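Written below as structure tokens is the structure these notes are about.
Here's a slice of the assembly, chains where they normally sit.
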Amino acid sequence: MKTNPGNYFEDFQAGAKLVHAVPRTITEGDQSLYVGLTGDRFPLHCSAEFARSLGYRRETVNDLLTFHMVFGKTVNDVSLNAVANLGYAGVRFLEPVYPGDTVRSVTEVLGKKENKSGENGVVWVRSTGTNQRGAKVLEFYRWVMVNKRDPKTPTGANDNPVVPREVAPEELVVPAGLSLDGYEPWASGGRAWFEDYAKGEKIDHVDGMTLEESEHQIATRLYQNTAKVHFDQFQAEKTRFKRRLVYGGHIISLVRSLSFNGLENTLAILAWNGGAHANPTFAGDTLYAWTEVLDSAELPGRSDVGALRLRLVGVKNLDLRAEPFPLKVEKDGKSVYHPNVVLDLDHWVLMPRRR
Amino acid sequence: MKTNPGNYFEDFQAGAKLVHAVPRTITEGDQSLYVGLTGDRFPLHCSAEFARSLGYRRETVNDLLTFHMVFGKTVNDVSLNAVANLGYAGVRFLEPVYPGDTVRSVTEVLGKKENKSGENGVVWVRSTGTNQRGAKVLEFYRWVMVNKRDPKTPTGANDNPVVPREVAPEELVVPAGLSLDGYEPWASGGRAWFEDYAKGEKIDHVDGMTLEESEHQIATRLYQNTAKVHFDQFQAEKTRFKRRLVYGGHIISLVRSLSFNGLENTLAILAWNGGAHANPTFAGDTLYAWTEVLDSAELPGRSDVGALRLRLVGVKNLDLRAEPFPLKVEKDGKSVYHPNVVLDLDHWVLMPRRR
């Protein structure tokens, strides 16, 4: 067979390295489409002048665009036969990516554990994105439930690999050469700084965005993510949802773009501790966002910037200001996400200090 | 509150300068998206070779794309609480913008006048777009009706600032270094020149374009215009129209792209005297365009180009060739725009002379 059937549970071997196809030169064109599709306004990605004033060579690629590009390549080998994306951990952004850089992805299999049903199992992997100079730009852990090729033959796989529970502040990487000396606050328009965000504080990001089929399709194709569920309405009509599913990563991008209103001075995403796509999203849904400040941390050797640990929550089709809104509800005796929650992302961002 | 509540009527002070957030490096990516979203074909923006043959460094950014980028930034500070965009005047394009240039926007408040109702008032401003060398690329006057924060407390504001009624030919700026010596007519395909357009002449631009939700959303996000009415269907359903409104500036772009057919040799928009978004536009509407030649003018020191004053009219969902079509109709004893008219733009363009 010449077409790619994807890997099944049996195909994954701990220690194996999967080198993913289609290296990608990220360009100004990708940047523009990203702005057009998500509404990104963080000035570090929009203005070469602003970026240079902070010590960068030019405007940088939005961390999430890099993530989608690196992640997209892994789908074909890791999750084409996945039943579910169970989780992310230890997502760390390690070096700025510039337009013109070429990224590639490699995944190391960490271990796997067959499920009791015998039909599938969990596979743990660590994926790495690398630029054309061989420098790591991104690293993340991920675990997915993957179908077995042969449900009748037990594999005995019973690994339980360690993945990071969270990224500690000392593991966060501040871009080399970053200098806040020339930071001009008008560029972001933000009025709040590291010191102004208090643990426990919640920020309602106010704005809303309605999602269209062609928008998520164009985005997901741009990321060269080939998961069939996002593109094929003819097959989707036979599924439970009868709809194309929106790529969860694109939801992260949209919700993060909405969060600009209230987090304007954020310079970069440093890491995700973990994230959940709480419920699926479809074309026609309108997204809103709020952020809870979970923690803050000093960064070694830096008096000009600090790290904020934020919980970014995306919800849909619901007026956040009209009604009390529980993040979790009880269903069949279990605590589950409210059905209108679509994203719960625990992450660290880089934030300038008040000067 | 960390999110931006926008400015209310009370917040505007004559003489105040608002420095708008998010400087933007306009790139080849923005150019391509602009072509994909509007169908722009004016060769000065499409071909580096053609542009160089006229003395430009390379292809230039479409004047309207520059306008949307500069205008988009002002929304957050000027019109987030606007009830209505009342008018534009004195819109002048002052210097070519090239891919790679970074534009920023500043707005000066000219004055304000409270309405009799006490609920809102008119604010007059002049906004300026500047490139990374500090050169002005665009200037425009605008007046908007803005809500008061506190309708019960009169402000007494009763200014009546002067805005230009029209841009006089001697205020039009021809790009420095423009030379028509190497102009090759095949590049535009146009067969008509400055001398061929007669005052009073009307040109039916023939082509039509149907607008989709994702198209206007992608465009308006590309321009980083954050007005909520363009993006949030969940909230829109509670409004009179029950629909997302299309950003009026994107309508200008679409109608102008349609006008290429009949105005092919146009080199640039020099200025708008004024413009009206006569009626709202929604996804699914099909746009058509016609131009009326209002006037023509010599340009000081130029024998190779002249200025044409044009009235560009956009209409929707109506066969211009099938029925007589009045621009204005009577409604409740007043003369108002025909309900299918969506744009009436009085502007000056730069047109080569016959050689």
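Letters A and B mark the chains in the order given here, with residues in each chain numbered from 1 onward.
Quick note on the criterion: a contact is a pair of C-beta atoms (placed from the backbone, for glycine too) under 8 Å apart; a residue touches a chain by one contact, two chains touch by 3 or more.
Computed from a prediction, not measured in an experiment: that's the story for all the values here.
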Homo-oligomer size of the whole complex, from 2 visible chains: 3
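Throughout what follows, only the chains that are shown with their structure count from here on.
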Distance between chain centroids, defined by C-alpha means - chain A, chain B (Å): 37
Partner chain A, residues of chain B touching it in the complex: 2-4, 19-25, 27-30, 32-33, 76, 100, 102, 132, 212-214, 217-219, 221-222, 224, 226, 228, 231-235, 244
Complex interface listing, chain A residues touching chain B: 27-33, 35-39, 41, 43, 46-50, 59, 186-192, 196, 203-210, 212-215, 261-264, 284, 286, 317-319
